[in-house]
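Note that one protein chain of the assembly has been removed; the remaining protein chains are unaltered in position.
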Amino acid sequence: MLRDKIKEKLSDKILAWYETSVKRIYFSVDKKHITETVKILFCDLGLRFITASATDLPSSFEVIYHFSNDPQGEIYSVRVLLEDKLKPEIDSIANLFPGAEWIEREIWEMLGINFKGHPNLKKLLLADDWPEGKYPLRNKQ
Amino acid sequence: MDLKTKALLKSIWVFHVSAGSCNNCDIEILDCFTPKFDLERFGIQLIGSVRHADALFITGAMNKKAIPRMKKIYEQAAKPCVVVAIGTCACSQHMFRYSYNVGEPLDKILPVDVYIPGCPPKPEAMIAGIKKLVDKIKRGK
Amino acid sequence: MSHKIIVPIGPYHPLQEEPEFFQLYVDGEKVVDIDIIIGYNHRGIEKLSESKHFDQIPFLVERICGICSSSHPYAYVLAVENILGGEQSIVPERALYIRTIIDELQRIHSHLLWLGLTGHFIGYNTIWMWAWKYREPVLDCFEMVTGNRNNYAMFKVGGIRRDVLDEDIPILKKTLDELLKALDLFRGAIADDPVIKSRLKNVGTLTKQQAIDWCVVGPTARASGINIDVRRDEPYGVTDRLDWNVILEKEGDIYCKTMVRILELYESVRIIRQCLDKMTKGPIDADVKDIPPGEGIGRVEAPRGECFHYIKSDGTNRPIRHKIRSPSYMNVASDKVGAVGGTISDATLTLAAVDPCYCCTERVVVINSLDNKKIMNGWDLIKLSQEKTLKIKEHYDGRPK
Partner (left out) sequence: MIAIFNFLIFPGFLFACIVGLFACWIDRKISARLQWRVGPPWYQTFIDIVKLTGKEVIVPNGAKVTFLLAPYLGLISIVLVANNLGRAILSPLSSFSGDLIVIIYLLIIPALALIVGASASRNPLASVGASREMKLILAYELPFLLAIIAVIIRNKGALGIGSILINQAFTVSNIFSPSGIISFFIMLFCVQAKLGIAPFDISECDQELMGGTLIEYSGLPLAIYKLTKATMLYTLPIFLIILFLGKDLSFLFISIKYLSILLVIILIKNTNPRLRIDQAMRFFWRIPTVLGIIAIALALFGL
């Protein structure tokens, strides 16, 4: 089954692994290994990248990369916690596949999480005169 | 009520402007030109260029990025030009009033002649609105 | 290097109903590069939904996009039910059937709409009028069952708000029969007309590998040969109990996208007919009271592709985070590949072939920081394009062609 393949390929990097229901699997990975994990999931195992969702938690920023295993209909969500709330940043996965480029730009614009190595990190949908440094989806500004 | 305004009432050329709408009102506007509610019997046509427009059908809760462009559109339309607010979003910004990316309501930006509420307003409501517009001009706005 | 001019399409353009701004860098008639600048429709729905109760959000989420106004609420409701332990265990039987009926009816009206608009884009207004003429009975059915032509407000956490009355069912069946006759008409018109074929064949093609890289979903992916369909992969409602099949094509050009959508209409009619026959009597709502803390993911096969909602709740009656990813978000990004290389008239057709629903995408995407000037008035346009062309010259001289 795919779960075992993932566990065996990413054995050392997985910090926590839990399944809320038969088709939803969440596992968290450290910030450093994110590009490797995504390369394995996307290129080797052929999972389809759905989207990435970022949340502003009281203690840290949490970025979850959702991958879909279409034949079995399961969703694997890779969770990454960014403790440093003042300057949150993570490696970009946009150069692995162009589909992620827009998603990361939205997260950067909405929450201010910097994506290192993103091909063109520009403002996405906010108005032209939107003040710099002000991020709409952050709870306390 | 000289001949030219009487002619204007009989052949209104419509240009559709969407400022952050959920495209329900836009589809209903196009529905008005389909066989069931054919507007062409009143001589109303959907045209491609702003210069030819007599009426601006404006839909959508005024998105901050769309407002400057909408003002420019209004300047470029050949006067006399009528502004029709289609849908509750255009009339009162609906449930998006407190969003961070929505500017002031339409009547603070452009002089609005007819408000057509509804989410989306039925084609019959739009035709009734246009009828009221024609009567208003006849009474000599 | 011949003089390259910029052909701005939009943001207010009769081709699309929603505003989006495509800057085509054009060499004569050939499109060399494309910049997609949207954001004119963004209304900050994710921030708004954090300030609303769980049962108010379906009304907000429904207004993300007018044409898929039953997919977003359905995906949201599935996400919340995922926290509660899965849809099949909570929602009563009859509600599942009604949910599938509404979802498939909405797919029919959305595909017919797109078919009409494609006819309109290639300058063939007869198809536009005929497609939308056959779409009106479907909207009348919606008005009969749910009370409104769009924005049906049918979905609720744990069930359905309104029941399908028994006297409505024969009317629904009669509409579907007439629709089948119209579908044969359209399939004949599109498949056999040589002129339409010459305008649609191998135009704006998206190969399978490109489709995988851009993670496209829905008919756009199925037209390029990627076998994904949420209704079969992760069944929701009653789609796993009925027999229907997923339509697949190979080349990925606009002709295949059209054929995938037309054949999907036949499948939707089949699904609805089976639902209407197998529907059982019973309650339609499980009135869920409180939502425990946790995370939930719901996804639904919207007419344009997989519509994904992620809810994170902390036990209060408001979600902490509500992430929405609409299908057009991925498909519109892949326009860059399809449009470049074709002519202007093909580019506009390719952009529309993805059946973009910009208000879904509008929740997101892209501004070109080369210029922030306004674009519509004639003189600005000229100054803008000269300035852009100079910038393009250096940019292009540097890059290997």
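For reference, chains read A, B and C in written order, and residue numbers begin at 1 within each chain.
One rule holds in what follows: a residue touches a chain if its C-beta (ideal position, glycine included) is under 8 Å from a C-beta of that chain, and two chains touch if they have at least 3 such contacts.
In this text, all values refer to a predicted model and were calculated from it rather than measured experimentally.
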| item | value |
| --- | --- |
| In the full complex, displayed partners of the excluded chain | B, C |
| Which residue of C:G44, C:G119 or C:G159 touches the chain not shown here | C:G119 |
| Option from C:E62, C:D103, C:D213 or C:D346 whose C-beta touches the chain left out | C:D346 |
| Full-complex contact with the absent chain, from B:R51, B:K71, B:R97 or B:K131 | B:R51 |
| Interface with the unshown chain - residue positions in chain B | 3-5, 7-8, 10-11, 34-35, 38, 40-41, 43, 47-49, 51-52, 54, 76, 78-80 |
| Residues of chain C (touch criterion as defined above) contacting the omitted chain | 5-9, 13-15, 26, 28-29, 119-126, 129-130, 133, 193, 195-196, 198-199, 343-346, 348, 377-379, 381-382, 385 |
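By definition in this document, only the chains that are shown with their structure count from here on.
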| item | value |
| --- | --- |
| A-C against A-B, pair bridged by the larger set of C-beta contacts | A-C |
| Separation of mean Cα positions, chain C and chain A [Å, integer] | 24 |
| Separation of mean Cα positions, chain B and chain A [Å, integer] | 42 |
| Chain A: positions in contact with at least two other chains | 125-128, 136 |
| Residue numbers of chain B (touch at least two other chains) | 63, 65, 100-101 |
| Complex contacts: residues of chain A adjacent to chain C | 20-21, 23-24, 26, 48-51, 53, 55, 64, 66, 68, 70-75, 77, 97-103, 105-106, 110, 122-128, 136-137 |
| Residues of chain B that touch chain A when the two form their complex | 63-65, 100-101 |
| Interfacial residue positions of chain C with respect to chain A in the complex | 38-39, 42, 44, 46-47, 82, 85-86, 212-216, 227-228, 230, 233-235, 294-297, 299, 306, 308, 310, 312, 320-321, 323, 325, 329-330, 333, 362-369, 372 |
